[in-house]
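All protein chains but one are shown in place.
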Amino acid sequence: MSKLNLITKGLIKDNPIFVLVLGMCPTLATTTSAVNGLGMGIATTFVLIFSNVLISLVAKQVPDKVRIPVYIVLIAAVVTVLQLLMQAYTPGLYQTLGIFIPLIVVNCIVLGRAEAFASKNTVLDSALDGIGIGLGFTLSLTVLGAVRELLGTASIFGMKLIDGDGMLAFVLAPGAFMVLGYLMVLFNMYKSKFTDK
Amino acid sequence: MSKTFSIGGIHPHDNKISKDAAIENFPLVETAYISMSQHLGAPAEPIVAKGDKVKVGQLIAKASGFISANIHSSVSGTVRSVEMLPDLAGNPVQHVIIDVEGDEWIDTIDRSNDIVKDIKLGKEEIIKRIAECGVVGLGGAAFPTHIKLTPPPGKVADVLLINGSECEPYLTSDYRIMLENPEEILIGVRIMMKALGVSKAYVGIEENKPKAIKSMKGVADKGYTDIKIVPLKKRYPQGGEKQLIDAVTGRRVPSMGLPIDTGAVVQNVGTALAVYEAVQKNKPLFDGIVTVTGKCMTEQRNFRLRVGTTFDTMMFAIGGFPKDAVKLISGGPMMGKAVACMDAASVKSTSGLLLLTEEETKRGPERNCIRCAKCVEACPMGLQPYLLNRLARVNRMEELEENMVQDCIECGCCLYSCPANIPLLDTIRLSKAKVLKIMRGRPKK
Amino acid sequence: MARESTLKNMVVVLMLICLASSALLGGAYVLTKEPIEAAQLAKINQSIAGVVPPFDNDPNGDSFTKEYNGANYKVYPAVKDGETVGYAVETFSNAGFGGRVSLMVGFSMDGTIINTVVLNHSETPGLGDKMVAGKSNFSLQFNGKNPDEFKLSVKKDGGDVDAITASTISSRAFCGAMTSAYEVFKLCVADKTEKEAVNE
Amino acid sequence: MSKKDDTVEHEGIVIDVDQNFVSVEILRQSACSSCGAKGMCSAADSESGVIQVPANGFELYEKGERVKVVLKKSLGFKALWISYLIPLIILLILLLFLSTFKISEILIGLSIIGALAFYFLIIYFLKDRIKKEFVFTLEKLDK
Amino acid sequence: MEYIIIIIAAVFVNNVLLSQFLGICPFLGVSNKISTAAGMSGAVVFVIALSTLVTYLLQYYVLIPLGIEFMQTVAFILVIAALVQMVEIILKKISPSLYQALGIFLPLITTNCCVLGLAIIVVSKEFAFGGDPHMLNLAEAVVYSTASAVGFGLAMVLFAGLREQLELNNVPRAFKGTPIALITASILALAFMGFAGLV
Amino acid sequence: MKKLLVSPAPHIHGPQTTKSLMRDVIIALVPSLLVSIYFFGFSAIKLALVGVVTCVAVEYVIQRYLIKCTVTIGDYSAAVTGLLLALNLPPNSPWWLMLIGSIVAIGVAKLTFGGLGQNLFNPALVGRVFLLVSFPVLMTDWTIPASWFREGIDASSGATALSIVKEGLAQGLTLDQIFQNHNFSYMQMLFSKIGGSVGEVSALALIIGFAYLLYRRVITAHIPLSIIVTVALFTGIFWVVNPEHYTDPLFNILSGGILLGSIFMATDYVTSPMSKKGMVLYGVGIGIITVLIRYFGSYPEGISFAILIMNAFVPLINKYMKPAYFGKEVKNG
Partner (left out) sequence: MNTVLFTILSLSILGILLALILYFVAQKFKVEEDPRIDDVQAILPGANCGGCGFAGCRAFAESCVKAETLEKNFCPVGGNEVMKQVAQYLGMEMAEKTPQVAVVRCNGNCDNRPKTNNYDGFSSCAVMSSFYSGDTACKYGCLGHGDCVLACQFDAIKMDPRTGLPEVDESKCTACGACVKACPKMIIELRNKGIKNRRIFVSCVNKDKGGIAKKACAVACIGCTKCQKVCAYDAITITSNLAYIDYNKCKLCRKCVVECPTHAIWEVNFPVRVPKKETSPLVEQ
């Protein structure tokens, strides 16, 4: 697999949200605006990259049966570091994303990449994989957030487009499910066109 | 308040437009095509061969197997051949074809018009005579009557129900005989009571036939007080045997059970008449009352028709196939069979010929089920036809079984009432067969 | 691929990993400890600065709590040239639509509301969250008003406050928090005058 | 009759047969199999799928044969009650009861855990009875 | 009374799935049979009750006294994972047949957001049910998390029912699977918003 | 020779078709529509028109161009949805509100699920609740538009009876005071002198529609009656306990959308249970949730939510409350 491929596969082919349908909780909860989605995406990408790197470093030495606990410990450690860093340097974002930052630990994407990729590949590849998947995740979250923000508050990245309020439902829980549902359909349609050719 | 059954049911217009036409004899035919499968169960085995001379009432085929019935010639003449011919559905069935010569009856038949009231024969002899005469149920299913009159070991009958409800729209054959032959029917009932050893009998008649109720009551009050005439609400399928038992006795036939499980035996009024003729007059069952009706016809008729008359002949006799009729139904509009092959001939249980125009019968285009529950409301068995239909279409046989698809009596209420024209009964009927096959294939515990 | 698992190597490996990561964590904690505290402080200071007149003291260091109606309120005095120029009161109400609403309210010494900053809330985006300055003019209407003359309740309830449309509940909560703040402010002022009286 | 309604069925493959038991490995076609991330998710999701079914001797099973393991659904729910819901009730009742007194929370917590341990101990002693009740049956699959 | 308010709040008003977005993956992924959903929910309720009990104690009697609250995430996840495994081992050990019988409600998704999320929520959020805002005490914390888990179960079972129905319908092909599940969830969430403000 | 038509039995069909049922619902809504036109004039006509036209158009466009399946606008079900949605909005709603509502109702709640009969939730209500959540300001603005026939509504003009009561109670008034201030009487409610959404202004007109639906056997009375009885009983209990604070049952039934909801929306075939027992349970559930939301929730009116919530229970109800089989006991296999 080429290095470039490692990075781009997360966008379409292995898109963690639209294809793998993983990590749904933060996806739905934190995408009330494009910025929030972007923030969550970057936070997750951070964890993905570092956990992938750490795990690919130690994978060879770890006995099979404690594989999962070791991964969890490592991932949790990375997440905690992230928490600390965010508290220190982006307190606002940390507060908005709230509980979903620690929940990155149980985000299936992270563990999933650890299991499926990092444990079997070199450090560099794992890092690239983390970047790629993280990119896909971030992009999807941002798009989702942007759409919700646009429909819900008639603004994008915080900029008001028209005077008025937008459709509130889209910022609230129902809108999260709905937008994701329709985006998924669009994505699948696009993807099938893409692969048919 | 008249009695009625407890669940579901529908109220189609009864259209009994032929009710005032007295029964007339159908003219003799030139050739009779007598089917060997006129009853539920194994076909009878012909005992005549090409060239044999037969008389009216002569035995031409013997019952084969446990559920089967004798068949007698309905005409006199020469056997032309014994061969496979299509029945009304177009499927090949063995027929005895007789070229008619005159109208010579076997001499054991009492052809007088006297009413014989005395029941001389004993229990066993009655059943034997009924079997010999090939009497089958005339309520539709053509189940051999002698078997019904012999409850299986361990089961005891305590009540006989006579089905005079004739809940099918259009048909008036039972109605006419209740008007014209009430006493014979009641004697027939007595005979069956004797055969079953029961002391109670009820005749259920729908309220839309007040004259029949009056006529039957009039006779019953004079000398047949052990037979009660029970007026029933007009509601389809009042005549379904499970519904009739429920309406008259309040008992419910269990799922997968037979009427006898409730101690009841149900017979049609026509069957009672046939039993009377067989036992008292020694006349085998080779003819029956047939209503020929339809809104597109100028004249409505009730005939006494010999078995083996082709539909073509009948149409010819009434002056040809009406122009705007598109469908010919043997039986009523709810349960009758559409005739696919005009060359097929009538059988013992043929009770009516109904002609419908395209407008009356054409099914509308199927639409999405709107879950209106009209079918659920209509189903007299408490089933959920919409669900059965859905399950049938995705082949979920186990769930169909759980949802009691086997209980469906194929009354058609669901399809009748479905506003979306969903072919509910078509799919249900099919899945019934499939599920039955699965159930049969399962090892018995 | 990976090694055979025995009890011993499992414990050892896990142990090592745990040691390593805890070291990492501990390190990270130590490193970020100060920035985090600084960030928290900055946030408070920023909101204080936003609601009181310019000051030259460390309001956070000088803060004290006041009890009012069974709850403790944090008060940050703003002192300029030794003179108390105002109080920032950290106040809250639990009657918000989404629960608690916390505000920082600044008063000048005569009781005039200088400004308010919403510290924390969980009101519905697009509705109740219009109480945040910048999302609507709701919170601005208090500025420069003195609660003695300006009745701190929504017009529907007979007060002088224009509620956020379709968010009476949030508006009421906001007013409630303001009222508490004002009461606390009055206590502070009373205390201060008392103290000064004693001093003199 | 109505078989499916009150039973739960799993397809499995006979992996071992001895005098008393037929061991069947369940083919996992349940919830997880549809999930794209089965292997990856759930921290320690390493359940086994082997079920031992008492052999009744009437039917012979071969290694590698495909069979259906049937358990009454009501029994499944009963198992759920015994192992999760009754402990849950114990937990809640104890919790609510103890917290009406002025006991330290750590004590409450520990005593609840103790009680649960005790409960499971009882189950342990009753295990033979339980074993008799939760019987799986095997059905051959045609072919 | 307070407990009742907590329960209503947790089950309906702040339903974990529909308004807090915790445990969406099992919600979308778990089989569409009502009985499986119910069975799984039962197990989840117990696991959540037990794990919040333990993590609550951990938080207040270990982490806070030692001044290492920042270890919360690591500690909780490890404890929960271990706890769940332990319950399984215990069950398996004390009665293999019982364990097998349970196996029909596979799988218990051991550590999803829902478990960890609730554990964190009950120790970190201020609550003001009917009274002064305060951190939940042990009993309230466990009741809250249990009720939340029940809310999770309720939504799961409702959803399983809706999906059983959908399976018989002809959903347009593009929407089959996850998309229609999401849109159904969306309308369900819309409906549940009616409970807003109930407590 | 003539080719016969052959089909399995039965050979005749009842008079009802999907189209006739939907047409009957529209007819049953005519009295309410007329009353609202009388009171709200052009704006009622405008809403109804926009609703029906957009619903039908959205259905047409999606079916024709997006899903590419047979177009089913001919069965009038989209028109029913549009009309009901229009009757559910405040009389002064702008046309684009109606437009958005229709798109959500038909596009999201109906066609995404496969069209008529396949949806799990009542489309018109999904539309309404979506609007309610999205545009709370507009959706609770009960200003009365000018009418050709009469001028505004009396003193109580605007707000619905329920919101007046809720607001009044919040200000600490007693019910008597509120009633006096606003001149409520039941006659007004029957004959529509109270503010409210387009369709709920006259209880009498709705009841006439109900009678028509019953007469035409379009619906049975199970669902509406069980809702109304439950609401009456439940509010009755509160009322008996504290008449100062809780309104009486009759007020509760006549006010808000209880009648419109229970007669026309809760009875939507597609999203209500199939068995009679199930229908009653469903109705009771709607009644209870409605009252809970009314009394304790943040919305003044709860029946829309209550119906949607119970819609979600329908599959469970259908599964566990089947009609009684005729042959109850199952004998021999």
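Order as written gives the chain letters A, B, C, D, E and F; numbering starts at 1 within each chain.
FYI, a residue touches a chain if its C-beta (ideal position, glycine included) is under 8 Å from a C-beta of that chain, and two chains touch if they have at least 3 such contacts.
A quick note: this is a predicted structure, and the numbers were derived from the prediction, not measured.
When the whole complex is considered, the residue among C:15, C:140 or C:190 that touches the unshown chain is C:15. The omitted chain makes contact with just one of the residues C:30, C:140 or C:190: C:30. The missing chain, though absent from the display, is touched by one residue of E:68, E:135 or E:174; that residue is E:68.
Among A:16, A:41, A:69 or A:152, only A:69 touches the chain that is left out of the view. Annotation for subunit E: contacts to the undisplayed chain at residues 62, 66-68, 71, 74-75, 78-79, 81-82, 85-86, 88-89, 92-93.
Contact between subunit F and the absent chain runs through residues 3-8. On the side of subunit B, the interface with the absent chain consists of residues 86, 89-92, 326, 337-338, 340-341, 361-363, 366, 423, 426-427, 429-430, 433, using the contact rule stated above.
What we mean here is this: only the chains that are shown with their structure count from here on.
The minimal number of chain-to-chain contact steps leading from subunit B to subunit C is 2. Comparing chain pairs C-F and E-F by the number of C-beta pairs in contact, the larger count belongs to E-F.
Centre-to-centre separation of subunit B and subunit E, using mean CA positions: 61 Å.
In subunit F, the residues that reach two or more other chains under the touch definition are 108, 114, 117-118, 130, 133, 136-137, 298, 330, 333.
Of all residues in subunit C, those touching 2 or more other chains are 21, 25, 29, 97, 127, 169, listed in ascending order. Within the complex formed with subunit B, the residues of subunit E that make contact are 168. The touching residues of subunit A, when paired with subunit F in their complex, are 165-170, 172, 174, 178. The touching residues of subunit B, counted against subunit E in their complex, run 387, 390-391, 394.
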